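Comments concern the structure below.
What you see is the complex with one protein chain gone and the rest in place.
Chain nomenclature is as follows: A, B and C, assigned in order of appearance, with residue numbering initiated at 1 for each chain independently.
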Amino acid sequence: MRKFILGLMLTTSLAACVEGERPKSNSSASDGVVVSSEFEGLPELEIEEVGLVQELPSDYPSNYIFAHNMNFYSILDGNINIIDTAADTLEFKGMINAAQMASFAQSKSRNELYVSETYYSRGTHGKKTDVLTIYDMATLNIKDEILLPGGKRGQSVIQKGSLQLINDEKLALLWNFTPASSISVIDMVSREIVTEIPTPGCALTFPLRGAAFATLCGDGKVASFVIDGADVSRTISESFNDIDDDAMFMKSARVGNTQYFPTFTGNVRPISVGTEQAIPLEEWSLVTPAERKDNWRPSGWQVVTAQPNGNLFVLMQNNGEEGSHKAGGSEVWIFDVEAKKKIGAIKLDKGGLSIEATRGADGHLVVTNLEMGLEVYSFDGNLQRSIIVNDTATPFLLHAAK
Amino acid sequence: MRKFILGLMLTTSLAACVEGERPKSNSSASDGVVVSSEFEGLPELEIEEVGLVQELPSDYPSNYIFAHNMNFYSILDGNINIIDTAADTLEFKGMINAAQMASFAQSKSRNELYVSETYYSRGTHGKKTDVLTIYDMATLNIKDEILLPGGKRGQSVIQKGSLQLINDEKLALLWNFTPASSISVIDMVSREIVTEIPTPGCALTFPLRGAAFATLCGDGKVASFVIDGADVSRTISESFNDIDDDAMFMKSARVGNTQYFPTFTGNVRPISVGTEQAIPLEEWSLVTPAERKDNWRPSGWQVVTAQPNGNLFVLMQNNGEEGSHKAGGSEVWIFDVEAKKKIGAIKLDKGGLSIEATRGADGHLVVTNLEMGLEVYSFDGNLQRSIIVNDTATPFLLHAAK
Amino acid sequence: MKFLDKLTEKTTRKIAHKSSRRGFLTKIGTVVVGTAVVPLLPVYRAHANPASASKYPGVGAQSTGNPQDPGDPTSCDYWRYCAIDGFLCSCCGGSASSCPPGTEMSPITWIGTCQNPADNRNYIISYNDCCGRSSCGRCLCNRNEGDRPMIRPQLNNDINWCLGTESQIYNCSTAVLIGVALDG
Partner (left out) sequence: MKFLDKLTEKTTRKIAHKSSRRGFLTKIGTVVVGTAVVPLLPVYRAHANPASASKYPGVGAQSTGNPQDPGDPTSCDYWRYCAIDGFLCSCCGGSASSCPPGTEMSPITWIGTCQNPADNRNYIISYNDCCGRSSCGRCLCNRNEGDRPMIRPQLNNDINWCLGTESQIYNCSTAVLIGVALDG
C-alpha cells in the first residue's frame, strides 16, 4: 500500500474554465499508471469551506410549492418539502419536519412558516405535546414555538382546513377534535392564544373577510364566526349540504370572493366569502347529462384548486360510484366559474390524487400522481416535468407558495 | 335511501361449519335483489368483542426471528418485527419501536426484550434522551425503562455488537461513542448502571465466559475485560487484525466456544471465547486458491451466522474488490469449522445483505435480500418462503430467537 | 416509489360495487355512539400484487375457518373491509377483530355496513384502530363505502381515531363485527 501525504494547498480559481466543456474521458487509471489529461498541468481544484449551509429567499418565487408528506409509513415523522416546480435542476429547496398528521400554513407578510404538530416524549408513547412551530422562510430555522394546551389538536389525513390564517395573516385558526370539535384562535403577532370557539357538529375552517371565518356543519349548514378580541359572534345558514346523497367535499378553492366546493356526484357549491358571513350560492353541475351518465365525478384527496382570480380545476374520474370519492382521478377539468362551463381538460399521465395550481401569470398545475410522485403540467395540459418528493414519501397535500 | 335498524343480536355459534368448505359464490347482489345462498337460513354471524389485544407465548419458538428495521427513510422511527419464519400464515407476530439506530437484545431467562434508543423531545430536535426500554415478551408491553445518562449512546447502522448480554444475561454491555469510545455495564436484574469502562480505540463487544467480554481495537488487538462489581480488569492480545489490507468484519458468529470473524479478502479469524480471556486462533481461508482468484469474498452487512453447535454460514460475492465489502452477496457458503472446509453453498434468489440461522434442530437460514424482503431457506438450500417485513422497511439486521 | 400500487383500485372498486346498492350507515352511526365511532386514515388505495389483485406479496394468506365468513382477512377485498382505511391488523400480528400485541384498541370508532357475500346479510362493522406503535406498514388498504366528510365524524375514516387511548400513534385497523343491519 502506498503512502500519501496530505497537501492542503489553496489553489487558484478555475473560473476561466468554460462551463459545459467536458474533459475527454481518458481518466481511467490502472495499476498506478496515470493517463495524461488536458487538465494535467492545471492547478488543483480549489479547496472548499466546511460548514456551509444554504439559505433561501425570504420571499419565495410563485413557482415554489410545499409538498406535505404525511409519511404514511412513519406518520410521526412527516415533513414538508419546498420544491421549485419550474426548475429542471436544483428543484428541491429544503425540508421542515411536520410530525404526526401536522397542519401547515405560510405567512407572506412575516416570511414565516407554521406547522401545528404533535410529539410524544418517547416517540410513540410517553408525554404528549401539541405545538405550533414557527420557521423562518429564508433559513428554515425554528424561530419560536407556541405550546397548544389541552391535547386537543385535531389529527386527520392532512388537509388545508385544519390550519388557516385570517385577518391579513394576523390570526391563525386551529381545528381541535377530542372528539368534541372546536377552533383555537391564535394571535400570530403576539403569539398568544386568543380564544377557543366551540364548534359542535362542525369541522375545519375557511376564511371570510377580516377577522371572520366559516365552518361546515353536520346538519348541512355553514356557520360564520366574527372574532372581536375574545368576543365571538355567530350566524348560521339554512341547511344546503346534502351529506347523505351528494356531500360537499371539505376541500375547496377560492376564486375572487367565492369558495368552491365540489360534491361527490359531480356538482359544485359556491359559497360567497367576500363579507363576514358565508352565503351559500346556487349549486351548478360540473358535468353534462352525458358525462353524468358515465359517472364522471370528482375523486381524490385535494380534488380542487384554482387560480386566485381565474379558473377552477377539479380532479375527475369516470365510472365513479358510492365509495370511489377518494380513488383519484384520471383527468383535471378546467372550469370558467363565471360561465359555469368546462373550458378544458388535462389527461393525467399517472392519475392524480391531489392537485394544486401555482400562483402568478406563469403558473402551472402540480399533481400528486397515484405513484406518489409530482407531475407539473402547463395549464393547457402539457406535461413539463416529473419530480420525486422522496423515495417513500406520501405527499397527499400540496400548497402553492403565496 | 333505505333505512336500517340496528340489530345487535348474539347469534349461536357456527362451530359446526366445516372448515375449508367454501360457499358457492352466488352472492352478487344487484339493485337490491338478494340472491339466495346456502347460508340464507342460517343464524347470523356471531357478534365479536371490542378491545381484544393479542398476546404471544413468553418463550418464543425457535423459528421466530427479530427483524430489526433501521427504517432508513425515517431513522428516528425504527422498529423490531417479530416474525415466525416457519409459518405460511400469521407469520407476523408483532412489533416494538426502536428509535434512532437502536440496539436490541433478548433475555430468555427473564422473557424480556431490550431496546437501547434515543429520543428528542420534538422528534428531530429539542431535549435528547437515551434510554434502554424493557419489553415483556408475552404482551410486548413496556415493563420499564433505564435512563442512560451523558448522551453518549453510540449510534451507527444497526449491529449486534452495540448491545450484548453476558453473565447468564445478568449484565448488559452498551457501546458508547462521543467520539470517545466506552462500554456501559448495566445490571439487568437490579436495573442499575454498574460502571462505565473506557475503551479508547476499541468498539463494540462480544461475550466471554461469565462476567467478561472482549472488544476489537484499532491497533489490531483484542482487549478482554473481567467485571467484578465495579472493578474491572483488562488483558490485551498481540496485534493480529490487519485492518489496512485484510480487515476483520466486526460481525461475527459463535460456534461452541469460538467466535468467528470473516475478513474482507476471504479469510476467517477464530477467537477463543470459552474463558474470561479472548485468545486469537489461527486464521484460515474461506476460499480455495481458484476462488480467491475469482475474488470470492464475504460481502454484505451481517455477513456471518452460525448454528450454535454446528456450521458457519458466510455471505459471499464474487468479483469482489476494495470497497465492495458491503455490496451484498449472491451465495451463502456453509463451512464445517472443525474441518475448516466448505461443505455447501446456497444460491440466493435475490441476493443477500444480511443472514441469520434460526436455532433448534429444525432451523433454517433467513436472508434479508437486496430488495429488503426476507427469504427463508432450508439449510440444504431450498427456498421455503418469502416474507415482507413491511412495505418500506430496511431490515438490515436479523436476530434469531434464543 | 412503486410500493403504492394503483392497480388495486380495480379490486377495491369491484368490491365497493358489490354492496354499493345497499344502504349505508348514514342513519345508524349516531345510534351506536356508545361503542361507536372509528378509525383513521386516508386515501383510496391498496397495496396488492399485480399478479393476484387480492394478495399482498410476502404476506401469508389467512382464512377465518368459517365458510359463512368467506375470504382472506389479509386481503383488501375481504368483505368486512368495505370502509376500512389503513394497515390491516390481520397482517400486523392482530386479526380482523383484535389488535397486535403491545398495542391498545381505540374505544372510539367509526362504523361501516358491509354485505357478507355468503349469507347476503348486511353486518355492522366497527373499524377500531390499534394504537401506541407506529405504522405497521403491511397491507395498506383503503375502501370508502359509506364514508362521508368529517362533519359526520362517525362516518369518516380520515380522522385519526386513536382517541381515548394512551397514545394517539396509529398502528393498524381492525374490522370488528358488532351487529346486523336489518333492512326495514
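Please note the rule applied: a residue touches a chain if its C-beta (ideal position, glycine included) is under 8 Å from a C-beta of that chain, and two chains touch if they have at least 3 such contacts.
This structure is a prediction, so every number in the text was calculated from the model and none was measured.
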Query = Just one of A:115, A:248 or A:393 touches the chain that is missing; which is it?
reply = A:393
Message = Which candidate, B:67, B:388 or B:401, sits in contact with the chain we can't see?
response = B:388
Inquiry  = For the chain left out of this view, which of B:64, B:249, B:333 or B:379 touches it?
reply    = B:249
Task = Quickly run down the residues of subunit B that touch the omitted chain.
result = 70, 72-76, 100-101, 118, 120, 123-125, 128, 154-157, 159, 177-179, 181, 201-204, 216-218, 241, 243-244, 247-250, 299-301, 319, 321-328, 350-351, 353, 370-373, 388, 391-392, 394, 396
Remark   = subunit A residues touching the chain left out here are 1-9, 14, 17-23, 25, 27-32, 34-37, 39-40, 42, 44-56, 77, 79, 82, 87-97, 135, 138-141, 373-374, 385-393
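Everything below uses one rule, namely that only the chains that are shown with their structure count from here on.
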Task = Give the chain pair that accounts for the most C-beta pairs in contact.
result = B-C
Inquiry  = So, comparing C-alpha centroids, which chain is the farthest one from subunit A?
reply    = B
Message = Measuring centre to centre with CA averages, how many angstrom lie between subunit A and subunit B?
response = 39
Whole-Å gap separating subunit A and subunit C, where each centre is the average of the chain's CA atoms = 28
Mean-CA-position distance for subunit C and subunit B (Å) = 31
Task = Spell out, as numbers or ranges, the residues of subunit A touching 2 or more other chains.
result = 73-74, 76, 123-125, 244, 391-392
Ask   = When you check subunit C against every other chain, which residues touch at least two of them?
value = 3, 24, 26, 133-135, 137, 140
